[in-house]
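Missing here: one protein chain of the complex. Every other protein chain is in place.
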Amino acid sequence: MSEETPQEDGQPTPPPSSPAGEPAPDNWLVGDSAPPAEIPAPAPANQADPEPAPAWNAPEPVAEAEPPALPEAIDRRSFLSRASSIAMGAGLVGSYGVFAAMAGRFLYPAHPPLKGWLFVIEVAAMKPGASLTYTAPDGATIAVARQGLTGQVGDFIALSSTCPHLGCKVHWEGQNQRFFCPCHNGAFDPSGKATAGPPKEAGQSLGRYPLRIDGGLLYIEVPLEGLPGPEEA
Amino acid sequence: MSLEAKRRIIFILGLLFLTSLVFVQWMEVTRKREEAGLSAAHVAVPASSKGCVDCHAENSPGIVAHWKGSTHAEKGVACFECHQAQQGEADAFSHYGQTIATVVTPMDCSRCHVTEGEEFAHSHHAKAANILASLDNLLAETVEGSREPFNPHSPTLGREMAAQVNGLASVNSGCQQCHGGRVALLDKDGKPVTNLDLKPGSDGKPTNAEALGRVARDAKGKPMLDSKTWPNTGIGRINLDGSLGSCAACHSRHDFSPRRARQPENCGKCHLGPDHPQEEIYNESKHGVAYRDLRDKMNLDAKDWVLGKDYSAAPTCATCHMSGNMRNGGKTTHDPGERISWTNRPPVSLVMDTDAQHGVVKEADPEKRRGLIVDTWQQKRQRMTDTCMHCHSPDYVNNFYKQYDDLVRLYNEKFGKPGLAIMAAMKKNGLLSEKDFDEKVEWSWYLIWHHEGRRARHGASMMAPDYTHWHGMFEVAERWYTEFIPEIREIIETAKKDGKKEAAEAAGKVVEEIMGRAEHKWPEEFKKGK
Partner (left out) sequence: MISPIAWLKERIPVDGDQLAELSNEPVPNHLKRWWFALGGTPAYLFVVQIVTGILLAFYYEPSPRTAYGSVQYITDTAAYGWYFRSVHKWGATLMIAAVILHQMRVFFTGAYRKPREINWMIGMCLLVCTLMAGFTGYSLVYEQLSYWGTTVGANISGSVPVVGPFMRDMMLGGEAYNERTLSRLFIVHAAILPALMVGLIVVHIALIRLQGVTEFQFKDEPADKPKHFPFFPDHLYTELSIGLVLMIVLSALATILPATLGPRADPLSTPEVIKPEWFFYVTFRWLKLFSGTFAILSSGFIAFTMFIWPFIDGWIRRKSKFQEASVAIGILAVLAIIGLTVWEAAVAH
């Protein structure tokens, strides 16, 4: 540390370019800790240096020191220089690029929306033509209806009970074989396709949920998490 | 340093940085893989039970925590799915807008678990409460307690107690906690209302409106369960809806863990003690020793837990008596009697030929017998043999069964049948009263077959030598020769002196015929110096 101590003189010395600089044999560095007050701070580079000092901004100082090179030597040099520039660029882009990609992965959702197969009802407990309203953990209500006798999963259909028109709740009408929305007389066939009312004009269908039967039990795949409604918060 | 050199340095440093990032990614992948199996499945509370869980997480967090760790929770089966009830059921009540019942019965569980429910309903387990009219119950009700409540004879210092002593306390806290009691609601006079009064139909709803009307309800409209009968998870519990049993007997609520039901300690809640020490016998056997050693290789959390596929380290009770194995296609049964070829419960062991009602056929006539049998003891033994053969050779298993059969026959023929014959002769000739436990010799005989004789037979059935011999046959013989026979002979001698010569001789003939048999002659011969 002490080796780096500036020269021990009371007054700021002139810049090293000035001839006043005395050799200080016991000091390994000469120079100022501050330019003389009367002299303005080192001028920005575009104000010409008073002295024709070696240009500090020469592109490759090393090149100057060398004797004029032969054309093929220049070629070799410039090739090497270009190769090392490309390598350097590749190293920088590659490493920081991977860092950036990891940051991107960090910001992308850690896992796909959490879904799960949840129990709805025993198959035997639901007669053909019957329907029920299943409420998913996130609060969405789903109309589950049985339309067939086979006991296979094809008998069942699970439709979002939210009308795609303006968000009213639809219900299953067994006698008319349709889902009906009381708000604007929208109607949907058993597969959820609109058959009447504003949704038909707009070509909208009810959203469907996947179903599965396992051991005589009906399961539905629904989102497991959602934002709580106002009454739960 | 030249620019050229600096560029190269930057390139090399860039590669090093890249390497460190590749290492970071490797760590991330490893970490995710390690965590993949460990993280618990995400549990979402179904909308049907949202309200229950919100409140009970505060009031009874243990219940909610247990449930959250269950497979039910993963599959969206929560409070309401099991506790739901219909208007008109005897114990239904309205709880924050939902109609529920406290006691969940096999009828509720088998709405989803249909096969398990049927197998269990056929099992001897489901009929465990039949003991309520047996010799054992006589002990607890009358000998240990009192059939009628009685008045205390002095005050209990520092505590006001109910006016009368519940003479059935030992039945309620003892017998019925394993065997199951008859669940009762209280009527307005504090008297029990059970399935016998309610006469439930096949849907579990009571058909007797009068009895339903008698049920008392608290201020919130909740029917009151009789504290003598609830809590109760006895395996043969007789429920208000007429169904038999309690699934929670083995699959403890509220996590209903199959893991726990697979462990011998679970069966050991009831299968232990002086009269049927199955847990102790298992612990003594090489099976139990291996289990304790290799418990961490038992893969107890496996979904199906098939012997030979999911684990082979050691068998537990469930392995041999209930669980699926590779040789039977992985079929689990909830009727543990399906693989048992002897019943060692009665004074004389019987082969497990069972009828359509899964009862042991006792018919002696061979023709009639064949007509009654639906499932033979040989079929049952074959099922068990299949299980054994996952680890043992056929000869080994067959010879083991010979050893076991030999022990059962030795007990049956030397002590079981003769003891029954002597006791029958004594009662027939009026030398003993019809009722049990009023004479000393009746205790001796009870201990011989009910405790010691069973220990010997159970010990042999599950390879526990000490229980077969010292805790078993030795004690049978000791009690037979030093208590039972001397007591019988004394009664006969006394009767002779009291002038009941004829009766005494008739009974004495039976006794001496037995004691003169080759296998019982040794004391006489020893006395004669032979």
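Note that the chains are named A and B in the order they appear, and that numbering of residues resets to 1 at the start of each chain.
Rule of thumb we're sticking to: a residue touches a chain if its C-beta (ideal position, glycine included) is under 8 Å from a C-beta of that chain, and two chains touch if they have at least 3 such contacts.
On a predicted model such as this, the values are computed, not experimentally measured, just so you know.
If you put the hidden chain back, the residue from B:14, B:76, B:117 or B:472 that touches it is B:14. Residue positions on chain A in contact with the hidden chain: 1-2, 4-6, 8-10, 12, 15-17, 27-35, 37, 41-42, 44-46, 53-59, 61, 92, 95, 99, 102-103, 105-108, 110-111, in rising order. By the touch rule set out above, chain B reaches the unshown chain at residues 1, 3, 6-7, 9-10, 13-14, 16-17, 20-21, 23-25, 27-28, 31, 35.
Here, only the chains that are shown with their structure count from here on.
If you average the Cα atoms of chain A and of chain B, the two centres end up 58 Å apart. Residue ranges of chain A in contact with chain B, taken from their complex: 60, 62, 80-81, 84-85, 87-88, 90-92, 94-96, 98-99, 102, 114, 116-120, 122, 125, 134-137, 139, 215-217, 219, 224-225, 232. The touching residues of chain B, counted against chain A in their complex, run 2-4, 7-8, 10-15, 17-18, 21-22, 24-25, 41-42, 44-48, 50, 74-77, 81, 111-112, 114.
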